[in-house]
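I have a structure I would like to understand better, so I am pasting it below and will then ask my questions one at a time.
Yeah, one chain of the complex is gone here, protein chain that is, but the others are all in their spots.
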Amino acid sequence: MLKIESLTKQFGGLTAVRDVTVSFEKGKINAIIGPNGAGKTTFFNLISGMHQPTSGRIVFKGIDVTRMRADQVARLGVARTFQTTHLFDKATVFDNLIVGHRLRTKSGFWDVMFNTKRLREEERACRKKAEEVLDFVGLSHAAHRLAADISQEERKRVAFALALATDPDIVLLDEPAGGVNPEETVGLAELIKKMVNHGLTVCLIEHKMDMIMGLADKIMVLDHGEKIAEGTPAEIRSNPVVIEAYLGSEHAAA
Amino acid sequence: MKYLQGKAGWAILLALALLFPLVAGNNYQLYVMSLAFIFAIATAGMNLITGYTGQLNLGHAGFMAIGAYTVGILTVTYEWPFWGAFAMSGVVAGIIGFFVGIVSLRLKEHFFAIFTLCVGFIIYLIIEKWDSVTGGTVGIIGIPGPAPIGPIEFNSAVSQYYLVVFFLVVSLWLMHRIVNSLLGRTFVAIRNSDDLAQALGINLMRNKTLSFVLSTIYAGVAGGLYAGYVRFLGPDLAGTHYTFDMITFLLVGGIGTLLGPVAGSLLVAWVTQYLQFLADYRMLVFGPLLVLLVIFFPHGIVGFYYKKRMEREMKKAAAAAQANRAQAVNKEAGNNA
Partner (left out) sequence: MELFFQLVLNGLTLGSVYGLVALGLTLVYGILHVPNFSHGALYMVGAYVAFFLMTDYGINYWVAILGAAAVVGVLGVLSERLVFHPLRDAPPIHDKIAAIGILLFLEAGVMAIWGADFRRMQTPYNEIVEIFGLTAPAQRLLIIVGAFVLVGALHLFLKKTILGSTIIAMAQNREGASLVGINATQVSMLTFFISGALAAVAAGLFAPINLVFPSMGHLVIMKAFVIIVLGGMGSIPGAIIGGLIIGFAESFAGFYISTHYKDLVAFLLLVVILSVRPEGLFTKGVR
């Protein structure tokens, strides 16, 4: 579904991502792990179109999306969440989600001026979608609460819902369990499994090893921008290079 | 307060506006009110790009001046009929707005603010120096008032007031439609977070440009009305003075609300009248006021009102939910007993 070939990104003198090649299969849960600063979020930014790669190719569903803008990539079916969830705090949870489906609508200024049928239908569709995704993540009861008032775990769920509202094929989750306690983490992991069961492909960055090991079909390990390992959880767990990368940094600090 | 909500609330405000001439003591009060309404229209436009889409346009008055001068030049120099010239005021401002927009909206926030400040200044300079067309520092005088439409004439202060109210209503209605639609939500998403909006498939440039062009059209139309109402123009209409005024209106009334621009324009206009003795020194009061507002009341009056209302509604909803739960528990207890 998503093929990355020799992806490289340089910022001035710093190479954040170096020559990474990997492919993500449809319907699988792929995890990306690595020490801090390994380039994981930059990697996501490259795939989702927020940054232009210095070199390399990104092919999604057979289409070369390397030079596309973030909104174009989103429309093709790549959704993503961010490490810090940027919800519109002054609006309700439900309100936040309505715009999630906007990319699938076509109404423009003239539709608004003349209140065309198309506008009314599309607004209805967006609201319906918002209801659906809210229900999917299990937060229907929170629909009318202010986004500012919900807990961190609920915020993460809303972020998932927002991504789902775009009707994606693949979802990139950047630290979906950040700031969430172990119990809630299990809940979020269940939600991710549910997403895959409904036909989505998931790619996530996480630091919580238990979550990753229990969830992922394939893990890719990045260190200093390079891919140092790739494989099933069992393979990664016993891979000496990976252990070195994680422990090595601790040794260096000691 | 319930009767102030929704359509009923707007109807009351409209009624008040329509009845005002009966209460007004003299034509001067009508004049102040009409001018406040004209600036409210321009401010509503600024609200769209700044309040809803989050880009601070410091050249807004420049576009109002473009609209005003379009009417002035077309009617005085080229003897166009008023309404024809008036229609062009929005068009010309919008077209120039489009070109300014596609260049400036690619820039990050601060650059955009600075760039628009410079654009506003360029517009001012051009108006001031291009004597042959704009009359330079002398400006344009003798602009005709609005021409009669059918049997309706606009010769009196009252009729002109109603004309302005008409345009205000139309502008607000259109703004209402935009803001509550998917389009409005798109703008708000952009203001909330560029990155998130993009990740949701929103084309930043196209939407920002649309918002900007719409805001300049509003400014241009307000300018056209200004020209027909005040009947003379000078280059300082493009000056930062007016842009800063409108920022004050926005802040006082409430950025990002529908009623904000109107409330702000009216309030400031009338307070200014009462503080007439301050004249040019009113900024001694308004300057610190702006600072205080931004620090303590960034949502302005209307925003504050909406916030309180929402809090009250949340409390009621929470209380209702709790009552329901209590009822359910009682029922359970009753069933188990």
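Details
The chains carry the letters A and B, assigned in the order they are written, with residues numbered from 1 in each.
Note that a residue touches a chain if its C-beta (ideal position, glycine included) is under 8 Å from a C-beta of that chain, and two chains touch if they have at least 3 such contacts.
In this text, all values refer to a predicted model and were calculated from it rather than measured experimentally.
Residue in contact with the omitted chain (choice from B:121, B:232 or B:304): B:121. Residue-wise, the contact with the chain that is not shown comes from B:109, picked out of B:109, B:153 or B:332. For chain B, the residues in touch with the chain missing from this view are 50, 54, 56, 103-104, 106-111, 113-115, 117-119, 121-122, 125-126, 129, 240, 244, 247, 251, 280-284, 286-291, 294-295, 298.
Heads up, the rule we're going with is that only the chains that are shown with their structure count from here on.
Annotation: 39 Å between the Cα-based centres of chain A and chain B.
By the touch criterion given at the top, residues 48-50, 69-71, 74-75, 79-80, 82, 86-88, 98-100, 102-105, 107-109, 111-113, 115, 119, 122-123, 126, 144-146, 162-163, 166 of chain A touch chain B in their complex. By the touch criterion stated above, chain B contacts chain A in their complex at residues 174, 177-178, 181-183, 185-186, 188-189, 192-193, 195-196, 198-204, 210, 214, 310, 314, 317.
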